[in-house]
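In what follows, a single structure is set out as structure tokens and then discussed.
With one protein chain held back, the other chains of the complex are shown just where they sit.
The first chain written gets the first letter, and so on, giving A and B; residue counts start at 1 in each chain.
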Amino acid sequence: MKRYSAFAVAREALRNHMGWERAWASPEPRKKYDVIIVGAGGHGLATAYYLGKNFGITNVAVLEKGWLGGGNTGRNTTIIRSNYLQDASAAIYEKSRSLYETLSQDLNYNIMYSPRGVMMLAQTQHEVRGYERTAHANALQGVTTEFISPSRVKELVPIINLEGPRYPVLGALWQARAGTARHDAVAWGYARACSAMGMDIIQKCEVTGISREGGRVTGVSTNRGDIACDKLGIVVAGHSGHLADMGGFRLPIESVALQALVSEPIKPCMDVVVMANTVHGYMSQSDKGEMVIGGGADGYNNFTQRGSFHHIEETVRALVETFPMISRLKMLRQWGGIVDMTGDRSPILSKTPVEGVFINCGWGTGGFKAIPGSGWGFAELMAKGHSPLTAEFGLERFREGRFIDESVAAGVAH
Amino acid sequence: MSTRLANGGRLLNKARTLEFTFNGKRFKGVEGDTLASALLANDQMLVGRSFKYHRPRGIVSSGAEEPNALVGLGEDARFEPNQRVTTTELFDGLTCASQNHWPSLEFDIGAINAKLSRFLPAGFYYKTFMFPRPFWKHVYEPIIRQSAGLGRAPRDRDQDSYEHFYAFFDVVVIGGGVAGLQAAKAAGDAGAKVLLMEQTPHWGGRAPVDGGTVDGQPVDKFVDGIVSVLETMENVTLRRRMMGAGVYDHGYLLGYERVNDHRPDASGPRHRLWRIRAGQIVTATGAIERPICFSGNDVPGVMLASAVRDYAVDYGVSIGDRTVVVTNNDDAYRTAITLKKLGLEIPAIVDTRASGGGALAGEAIELGIRVENGKGIARVKGKKRVEAVEICVQAGEGAALEEIRCDAVAMSGGWSPIVHLWSHCGGKLLWDEEKAMFRPDVDNAPTGADGQGFVRCAGAAEGHLDLADVLNGADAAGKAAAQATGHTPKRSKVPVADNPKEAGIEPVWLMPQGAGVKLRMKAWLDYQNDVKVSDVQLAAREGFESVEHAKRYTTLGMATDQGKLSNINGLAILSDALGQPIPQTGTTTFRPPYTPISLASIAGEARNETFQPLRKTPMHRWHAENGAYWEPVGAWRRPYCFPKPGESIEDAVQREVKATRDSLGLLDASTLGKIIVKGPDAGRFLDMLYTNMMSTLKPGRCRYGLMCNENGFLMDDGVVARLDEETFLCHTTTGGAESIHAHMEEWLQTEWWDWKVYTANVTEQFAQVAVVGPKARKVLEKLTDDDISAEALSFMGWTDVTFGTIRARVFRISFSGELSYEIAVRASHGRAFWDMILKAGAEFDVTPYGTEALHIMRAEKGFIMIGDETDGTVIPQDLGLDWAISKKKDDYLGKRAQERRHMSDPTRWKLVGLETLDGATLPDGAYATAQGNNANGQRNVQGRVTSTYHSPTLGRGIAMGLVLNGPDRMGEVLEFPKVDGTVMRAKIVEPVFYDKDGEKQNV
Partner (left out) sequence: MLILTCPCCGVTAEETEFHGGGEAHIKRHGPGSSDDEFHGYLFEKVNPKGVHFERWRHANGCGKWFHAARCTVTLEVFGTYSAQTTEPPQDIKDRISARRPGWSWREFA
């Protein structure tokens, strides 16, 4: 792999950029691999990368039905934060956030991690108490957050309207080292690094069956032939149920459409990410200048990657109220992605009833921020059979009633 | 230079002059101008700078596809960035400014990027800016952000208003060109209810500019005629300045009407967002002309051939005196002929087709225009304005045959149907090799609720470029749409069009075909984002082979025009680079909206006070008038406390608690949920809903109950009163009223539908007042002759009482530990009753209190609060509420769940009281630490604070919390680190701090 640098760009410029090599190879599938990862999204590629980097397992294929990074990795609002309440969540998201901090250097690919800070507004007394609790929990989890006053909120986000007639801003949970990154680059950077380690990333390769012998996986069938493997990782987000079906087991998952939109680009006016959960909306400004806005999820099973427009209305309404100056900006583009929601809205990183088959899914609305941490933990689970990062996220937790519920701050009002 | 012609301008009213300013310079236009035509009439060709290289940018189109000419429009509260001048109607007093440059449009420091463009190819930022690490946040990113972004951010709150509008039609036709008009007429004639919308202020589309005849008359006349017929049809609604923004599932369609953009001083909304349900949608949205990729095709003065023609015919504006036309199809000849007839010079028509054009070419030659077949443009000369072009052989590598002086270039690479609306909801596309275009695959239309297609196309949007084909297809589409919605089309004749026959197009994706890298690095695909042919080729070389990869890597098509001009050329270049046919490469996804729509129009009327409806209790106004400090609770707003003038919030709360405990307090409890459950099986039903046994409750008595969800977690609590043998009244939390009622209905309707039970949510039918404190009975006795003595109405009983003329239901229940009555009166009597108690209570110093005093008093008594002690992960067993879980019942919702391993785990944290050693108040949400760290390096914990207050009654901090093995560890001291790192120590105690034996409430 030729290293990327300003020097390399200058060198190539002098030969009109004719000398750049492929970012990742495009090989034909081999007969057998030690490990096959299904799904070349961020999570799948990160898993492969850490299998190689941390455990020296490089005889790996990553199979992708479409194009790499083409699912939710390239459809999200790119927020990275780790101010979670429950220990298990905070651990994996904080691992992830800390890996993001150095990921550009690790991968030699600028994924543009921008630690600009994320704030979650408290607009009811109940939210104030919830975020104060989170701040206490975070302090013990090694996650740096603080509960800040309305005047500090205004200082960080001058365009905010603190005195909305309906929901005044009472404070916010602030994580200064949270931020955003360039989503596509995360997939591309991992893909390039995996390819450089000799792994095969095979696009347009759809898995159609999972072969088993005596309760143990032996390989997969694909539209490009049968491929044998010792271990199989399923990392396919919204299509997890479909793959689980092939393995003969079921998941506690329902797939729904989650929407987002961007405005036309404008000059910098907001330096941090703001999430307003009471009114349901969140917004940040991309480096290109677009206001990136996250919307709501539909209340019905849906595989169309489209959503219902009233969710867009609700979100925009909330944000126009919170940031009145965006009123005359224009919506440039809206889109949807399919997210898989588990019974407790927390992910599943787990062994499965089929020996040698592992599943990583159920990230719901929060997958992008978890990519490096998820890959790190899932690779450890696949390599060693156990990882402290994934220990709490097993499939059996639903059977045992041991949930990881992050929605607790949104409990009922009195 | 561009200028206004003496003749022409069919859309203008030259009698009325309008003044406007651009970058502070005063200009004149005329009524009917767009901002674009007015700027061009004033020779303002340079209007902006591109995104990445800050290259000079001129107007390139005459419509919604414009990528370059974006301005900041208006000022202050009416400032709007990134407004397209081509779709902005000129009005008197308009002010605008160009964007993305510093210090000025003519001299832009950022243009240094253009000099360095060789070092800034597609995706260069992924390969650089990585070292040193902190520089990304502190140096590189701020610079990139500042130089990107186009328009400046508005600062002020928008002064205009916006509205939403619901509409229902059988057939909606989008696009008011000849195709749309004919389709609307055909559908309307069949009796369908039709809406026809047109995004511009004018009917007829571009056909009147393009010439030809319909039924023997000029197209203008045909348009006027058909519009006047449509205007008389009652079943047809016509709307101009309204764009079809997006097509969504099941025939949902967004219409974006710019009501007052062109007359900012008029009253009424600025934009109106139509939420339309259409039985059938006909997209007659036309086509967009493609640029041609040659070196220097972005120099101001290079324009789409159709746009050059539009400005001349519609607005009487010439782009230059000498216009070179470059084309691969016949249509551009119309531009040459039009200009020539207006007396302008056409030095040459450069046609890439070796065999040349058809009838129109003949006409051009007859007019004496020089036509060069098989040729192309090697490069454009000029920086801020076209000065000349070099002609070359299209089949070659770009060796200049000749330099032609000119000040404008009109280019046409062919036409692409506007398939956006067809595609939004899943309509598929076909590649038409002959016409070199993606057009709708009519066999794969978007499908609706019934599984049948609900979108059709008409005219150029369907791929027809010949006027006769357009009208025939549109007539058929209109009729078919009417038929699909249950109407019978009339057998009517389609207007007969006559138009010169055209020779076929020969696709040209790169000019010349063998252009070397130097030329390709100056051949622009995406003008706004500065994506060149060489960038897409680089992406392909680096393995970004999917069209989505190439788009995202190069940013092709991601600008504000969303690739309307660039996408097809870009994917043709990509296909070529990959050596595969265009259809195999495919297109990127078309997403709404068609062109950007204002966020304000999406928000609609919901702003300020109307953002969300506010629920108000009958006593709301009294609270407001008496200084309530509000707290939002669900859709309600409840008084947090009633601070007196000069009093702090904290002091007010403490005062309210003391006054209540000492004498008499008053709480507006109207927001509590009240649900009637009635029927022969009501008791059986409530036994399933509550963990307690409710069927054994006697009429006249009340019981506190807990409700769990089927997953075992505590979701609500409240007092249930049995009104009679078959009727219960269930109180819920404020937030739970609707959800608990819905929960009841869900189980009744979907699981136990044969049980005879009815429910009714009567929350808003009653006002409820809690009369609390040692003087509570005294004050009530002043107001009624009914017997409410301790014997007649004992604790946890209820009875009907009449206070003067007000009939009430009095529940003797207590959430404060004091002698307490909760009194329900009809909502219409609420305020009168409240006033009555206030008056009668004056002698007892009656004190209205808010939610915070309520919280403190319940905490002093160790009563749990849903949302504080519970958070969706807590089961009743955690809270020491085992007494409220019936052991006799076989089943209740949540029972089976609570048998699971983790829920019966003895190490679950349990409720206790917490007392700090120094009397201070523990912080909300603090955790009790345990020894050591867990496997992830996080500090181990053994409990947490769920409620914490300073108790005015006890004069110290009190708290409740959930603690590992808590009830077995009374007296142990736990450590609670604060966020500042200091540690508070608190002792585990019983959770009841006040009146442990309940003597006060039971008097």
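Operating definition for what follows: contacts are C-beta pairs under 8 Å (C-beta built on N, C-alpha and C of every residue); 3 or more make two chains touch, one makes a residue touch a chain.
Just so we're clear, the structure is a prediction, and the values are computed from it rather than from any experiment.
Note on the chain not shown: across the whole complex it touches A, B. The residue from B:Asp450, B:Asp724 or B:Asp980 that touches the chain not shown here is B:Asp450. From the set A:Glu101, A:Glu146, A:Glu254 or A:Asp271, the residue in touch with the chain omitted from the display is A:Glu254, counting the whole complex.
Touching the missing chain, out of A:Ser263, A:Asn302 or A:Gln334, is residue A:Asn302. The chain that is not drawn here is touched, among residues B:Tyr252, B:Phe863 or B:Tyr994, by B:Tyr252.
Touching residues on chain B toward the chain that is not drawn are 248-252, 277, 426, 447-451, 710-711, 742, 745-746, 749-751, 753, 890-891, 895-897, 899-900.
By the touch criterion stated above, the residues of chain A touching the omitted chain are 239, 241-242, 250-255, 298-304, 308-310, 343, 398-399.
Throughout what follows, only the chains that are shown with their structure count from here on.
Averaged C-alpha coordinates give centres for chain A and chain B that are 22 Å from one another. Residue ranges on chain A touching chain B, taken from their complex, read 4-6, 8-10, 12-13, 16-18, 20-26, 66-67, 69-70, 74, 87, 90-91, 95, 101-102, 104-105, 108-116, 123-126, 128-130, 132-137, 139-142, 146-147, 159, 164-167, 182, 184-185, 188-189, 203, 263-269, 278, 285, 287-289, 304, 306, 308-309, 312-313, 316-317, 319-321, 324-335, 343, 388-389, 391, 397, 399-403, 405, 407-409, 411-414. Looking at the complex, you find that chain B touches chain A at residues 51, 78-82, 118-119, 121, 124-131, 133, 136-137, 141-142, 144-146, 148-158, 246, 248-249, 252, 254, 275, 424-426, 517-518, 521, 534, 538, 541-546, 548-549, 552-553, 560, 562, 589, 591-593, 596-600, 602-604, 606-609, 611-612, 614, 631-634, 640, 711-712, 715-716, 733-736, 739, 851, 855, 865-868, 870-873, 897-898, 900-903, 923-927, 929, 934-939, 941, 944, 977-979, 981.
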